[in-house]
Every structure is written in C-alpha cells, then in structure tokens.
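Take a look at this one; I'll ask things after.
Only one protein chain is missing from this complex, and each of the others stays in its spot.
Now for chain A:
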Amino acid sequence: MTKAAALLLAGSLALAACASDDESSSGGTSGGGEGDLKVGVAYDTGGRGDKSFNDSAIAGVEAAVKEAGGDVTEDIQELSPNADGSDRAELLTQLAENGFNPVIAVGFAYGDIIGDIAAEYPDTQFAIVDTSVSEMGVDNLTGLVFAEEEGSFLAGVAAASKSATNHVGFVGGQESPLIAKFQAGFEAGAQAVKPDITIDVKYLSPAGDPSGFGDPEGGKVAAQGMYQAGADIVFHAAGGSGEGVFEAAVEAGQRAIGVDSDQYLSASAEQQAVIMTSMLKRVDNAVQGYIEDFAAGDLEGGSDILNNLETGGIALSTSGGFIDDIQGVIEDYRQQIIDGDIEVPTTP
C-alpha cells in the first residue's frame, strides 16, 4: 500500500518534471518568404503567451516586420527552449544556420552563450534583451538593456504616495541581479516619498531556480501574506506569477502594481479595478527599434542600446486613471532622475 502510494508519488513527480509550459506558436517555416527580413526569436522560459516579457518582445518583432512589408507568419521564426533550458545554444545556432538574420534572444538566460555563438556566425546579427554586451567584444552582437530601477523608483513613488497604511510590498520572481534592480528602485522611490515606510520583500525562488516566474500560486500566497500584514499596495516583478499577486489583491480588496507591459490592458474586469499602474519596460519598442536599425543598416554592433526614462523605454502607465491625481509628483521625480539629480541604486 505504502509502496503503491510512493510509486504514484514518484510517477507524478517524474511527470511534473516532464511537464513544461513552453509553447511555440505559429512561426513561419524557413524559406520562401516575401521580404528579405527574416527574424529569428528565441524566447525565455515561459514562451509566448506570458502576457509580459516574451509577448512584448514578439509584438515589437511583428510591428517591425509589418513595417518592412514582410509577412508575420512567414518571416518570423519563434523558438522556445525546453523546460530545463538546456537546449538554448541549439536554438540560437539553428536560427543562424537556417539563415535568420537578425536573431533575437529574449532574456538574460542567453547571456552565457550568445557571445560564443555570435562569434561563430559573424555574418548574422544577434541581439539579446536584458544583457550588456559591451564587454564581450563581439561586433555582431547588440545588447538591449533597460534601466528598470528608474521605472521601479517611480512605481515606489506612486505606491508610497497612495498607501494609506504606510506599508507596501514587493514580490520578485527569482532572486537575481536583474530583479534586484526592480527591488532597489522600488524601495528607493517609496522611501523618497515616505522615509519611514514599511516595505515587505519576498522572492518566490532562490537564485538558480527560475520557477518563481511561472508560479501564480506562489505569487498569490506571497501577496496574501503582505496584505494580511497590513500592506495595501504590492508591486510585482515576477513574470507569470504576477497573475497570483493580482488575484490576491482582488480578494483582499487592495491594490497591485504590474510590470513590463501595461497589465491593466490585458487583465480581467475585476483585476483592472486593482491594477493601479504598471512599470512599463518597453521591450517591444526596443526590439522594434533594433530591427529597424538593422533593416536600415544603421546597426553599430558590439554595443548596448540603453532604454530608460529619458528614451521612453521605461515609463509608468496611467491606464485606469488611478494615479492621475499624483501625476505632478511622479513627473517631478521623473525629471529629477532624467536630469541626474537623483541617482537610483541598482542593488538593494
């Protein structure tokens, strides 16, 4: 009996290990497109349909391809890595081998390997979102990087200004230097408005375990804990787990702040009521701009393209009108950051 139970458990774990949510969608086949522009996209774990990072990237690619007169199903090839990400190098190599140019790697997880692969295929242009390439010394590689801490600072300003309990929260996906930038900016922004504010911080998974970006249940539990402890606004930088944060906000009757895309726009009606604002990280604009530069032959290569408050690549959304009354305050801080009067930290 116990043996049967244990076997069942083992089997279910094995299946869980097999399960993955990577999903490729209607990418085009290699060969036979109309335009010259053939873009390869390698997704981060989670793939298309995350309503966040990956979706934003592909939106930018599609916009650029359309603009160039290409066909979005024929001229774009999307690839998702397997569940444990062990075939990432293979994705980039095969895109390059099949003649896709440029090849765009979505997510810093590719940062470890993309330098070597770009060096192997000098005739293909590569870009990587969220990783600085300026020190890699590869001419056909561009880094699309963002000043997330600046936008998170404004999110912190908004949260602190709106908090009635003087208590806010931050839910991060995986403990990593990238998400630490969100946390650092958020804390600095909140403290700039209210120096004595209480900020709860919770990461969903430790460094080395990316599960925190796809764990809505974990996100919900974390946010519930913060609301119960007295927080009334929770900012999440946790990818797909943010869905759980919004659910918790609906149940608690409190508010949440979205991330990456304007999450108000893709949310259900009851969640729209709680999504106060979103910290916009315009991966779509960055990717689109990159492809346009590529098509026009203006790529510098070997360097980074920085997107921040000044370039508009980072911003705070206003959908829903929840923060209209504090726009003045936010604008004031925004200008100070752009002018360099406020130096936003990148580590908490």
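Operating definition for what follows: contacts are C-beta pairs under 8 Å (C-beta built on N, C-alpha and C of every residue); 3 or more make two chains touch, one makes a residue touch a chain; residues count from 1.
Convention: contacts and distances are computed from a predicted model.
Enquirer: Given the choices "Nucleoside ABC transporter membrane protein", "Acyl-CoA/acyl-ACP dehydrogenase", "Nitrogenase iron-molybdenum cofactor biosynthesis protein NifN" or "Cytochrome c oxidase subunit 3", state the protein name listed in UniProt for the chain not shown.
Expert: According to UniProt, the chain not displayed is called "Nucleoside ABC transporter membrane protein".
Enquirer: Looking beyond the chains shown, say which of A:Asn98, A:Ser303 or A:Thr318 touches the absent one.
Expert: Final answer for the missing-chain contact: A:Asn98.
Enquirer: Tell me which of A:Gly46, A:Gly70, A:Gly85 or A:Gly189 is the one touching the absent chain.
Expert: That would be A:Gly85, which touches the missing chain.
Enquirer: Contacts of chain A with the missing chain: which residues?
Expert: 2-3, 6-7, 9-11, 13-30, 77-80, 82-87, 90-91, 93-94, 98, 108-109, 111-112, 130-132, 174-178, 206-210, 346-347
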